[in-house]
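One chain of protein is taken out of this complex; the other chains stay put.
Here the chain labels run A, B and C in written order, and each chain numbers its own residues starting at 1.
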């Protein structure tokens, strides 16, 4: 990791760690949000010319890894993506928290100045000032206060995932060349958060195994437990590596293949990792599991968000099958392309 | 197990064990075949009135378990099924080895007195005097010597699986009410053989782990190896239990559901079992693996024969989905039916 | 020669009628508006009325002696009752432990007065029980128990310590406590433990509920603070607590709950995907079906052996291990399959059931011995230890 990016990651990590240890809150952490603004994080992916920080997805991945590691309740991932897409579409960057809607039922009206329809499962919808959504051909910005109705809902980790209904609401819109980009970037952000949460669950499990005694010795000294945690570690490593490679690809250009592969690989890691983490913790009763669940409940939620296993396996499989014997040529060309630029 | 069936199983077991230890042969064991005839095994499933032994599938399962355990090269399973189907169709039971063709491309001609077509992958086809095949609506008996062409082929375990082509060959035929019965019974027979071979692979692996020393102690004393072998044992137990339950169902009546479930469960067990068996044996070089492969090569072959995982999962899944909320009622009714008879 | 024994069971002739009777009862008596996700966790759902109605029909303590309020029905009839209750997701939490563990332990080890006093009440669905084995920082290593029982000069016992993991203790009447009655011996870590049978209104016994992973209060901490009990509260023999508990745990291993405790999720999946789902969903359902059918055959076979008075110790451990693996694998499998359109925040029975089980299933393997312990038993059965 470049020195500059390492500093960014470390700073974010400290910020989120402090937020977690000082106040264990459910819902939106407004004070922390203000601090991220001071660090320029919500607009990290927007160009400097537009008032952003001009960062890339390598930077974003490092920050979101820390976000996922500490399970901090703010819509940072969504705001980063919204800022990038808004800039791409030539829309003015809104300030307050901006969330992202990838499940949209509805359409623009009146030459793109009005929107009728529903935004479903919007992360932190109730706390967002604006929501960026993609409809065929267009990127749309909507104000939360223009919604006719807002239904509160949550994922497994109690993170808000709200439904908003708009009825002839004012909209600002710009051109969107790629209708799938919002979903892909959301999947990529979730990969980074998953990597961080997996790492946190691993740390908690290893630490627990080192201190917890059973049958006269620390459970981490039993070969069966060691081997399980080693496998757990390998899964975490795979998720982290896949995520970093997909972030690198997104920094360079079209990353649709790499994001599909990374999200699928992360999802596969979640199954083994969460089950091992809870098994290792199992003997303790629930006190410490409270802490573990900050990671695992998010992992279970994020496995579905941004595309579940079946969805990405289908996309990736169809893509590979269609190219048949070009598999190896395609696979290598993606990384070789880097060396051509 | 009833006392009588236990005696049958033990006798078969001794017979096959002697055959294996006295002569390690590839291909058809003619002398052993003669001994099975003396015991009435090839006609075990035919009614006594037709010259058979009047046994049921509980008996057959016990014998075929022993056959699979010792990996004996004779078409006993196929002959048993052929005899049952011939009797059902009112055909005279042929003597010499009779095999079974479940992959048939062709049709009866001239009022059922002639057959044109191919029998593919016929077990021990080259050694069979006759082959029983099922075509829509009919059970057909063909003589091997009437085949125009016989192409030798083998499965992974070097068991003959030959293709025979018939050109206007003489045929004897009777009515077959259920066109899928031959495939189901073949699957059931393979389940019993798989159970036996799984058990043999387990015994060999446990024995090996008890005697083989590494890092100063028997590898069977390492917790990781113990846990792996325990899982292996559990898979073997599941396959054995599923097989015995399916045999019981076949003894009672329609067993299509149970056979599908049992073959699928056996297939799933093969994956873990063979991989663990070879891993436990891995350190030895190849001498002992020679012995293990007598079991594992058959297991890999039999996983495909009689229907692979995907095929049975599809059949079973379609059946269950179609019945929706009747799942539990159906599942219990199958065993309760026994108590009604 | 044979490695494992799984003879098929022929269910006795009365079973179909009995099963029909249970189903009719459930159709009538199951609570209305009963949330689907509770069905997937029904052995912790407390419903005292429902338990009492079961007791009235003679469906608690079905195979206990009539002398102590039992009904002397066959073990297989009890098996069928249990599988029907679980498959229906009936709220059996109130009497579950008493029926399954506590009363059998009293009948096996208790004094005549303990039997007469407690067992009939349990059978009537009037006294509910809980388990007092695990302690904070002890987990499945029961030998490390630190709760102490000290014999007073007058023969009574003074208990001090703390228990955890006790399902529904705050609504129970009886508890069997495992306590140390002589100092720990590093050479024989299992010596010096004894069991005590206590009523919850004993002075010095205090219950404090713990909110668990999913916000429910199934678990508790129980504190014993100079809790003084009569000599006759000792259950069984002093110093034999370890042996008695081990026998109890093995009773815990053989039932249909080993694979049915969260079956509601599979039923919900079948409902949601409808009669002709896509190929990959269909095949996944086929594989799960093969596993369920096999587990039921194995579990039935063990029940049949127990009914014949045999002790299929290793086979029971196998069923439990495979059952655990199955129950832990199902929720993530379903999550990976569920259509893109099915989001967890949706307010549907299916989604709530899935959400609950994703969170609770990882600790299922704790019930009655961890995975490592079970596999240790199987390995020993194979001659490896």
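One rule holds for everything that comes next: contacts are C-beta pairs under 8 Å (C-beta built on N, C-alpha and C of every residue); 3 or more make two chains touch, one makes a residue touch a chain.
Here the structure is a predicted model, which is why all the values come from computation and not from measurement.
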Could you list, sorted by label, every displayed chain in contact with the chain left out?
A, B, C
Selected from A:48, A:129 or A:336 as touching the chain missing from the view:
A:336
The listed residue (A:44, A:173, A:236 or A:270) that touches the chain absent from the view is A:236
Which residue from B:95, B:168 or B:279 sits in contact with the chain not drawn here?
B:279
Positions on chain B where the hidden chain makes contact
103, 120-121, 153-156, 161, 212-216, 222, 224-225, 267, 270-271, 274-275, 277-279, 282-287, 289-290, 293, 296-297, 300-301, 303-305, 307-311
Positions on chain C where the hidden chain makes contact
278-280, 283
Mind listing the chain A residues that contact the chain we can't see here?
1, 10, 13, 199, 202-203, 206, 209-210, 220-221, 223, 226-227, 229-231, 233-234, 236-238, 240-242, 244-245, 248, 257-258, 260-262, 264-265, 268, 309-310, 312-318, 320-322, 324-325, 327-328, 331-332, 335-336, 338-340
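Criterion: only the chains that are shown with their structure count from here on.
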Distance from the mean Cα position of chain B to that of chain A, given in whole angstrom
51
Listed in rising order, chain C residues that touch 2 or more other chains are 372
Shared interface positions of chain B, touching two or more other chains:
223, 227
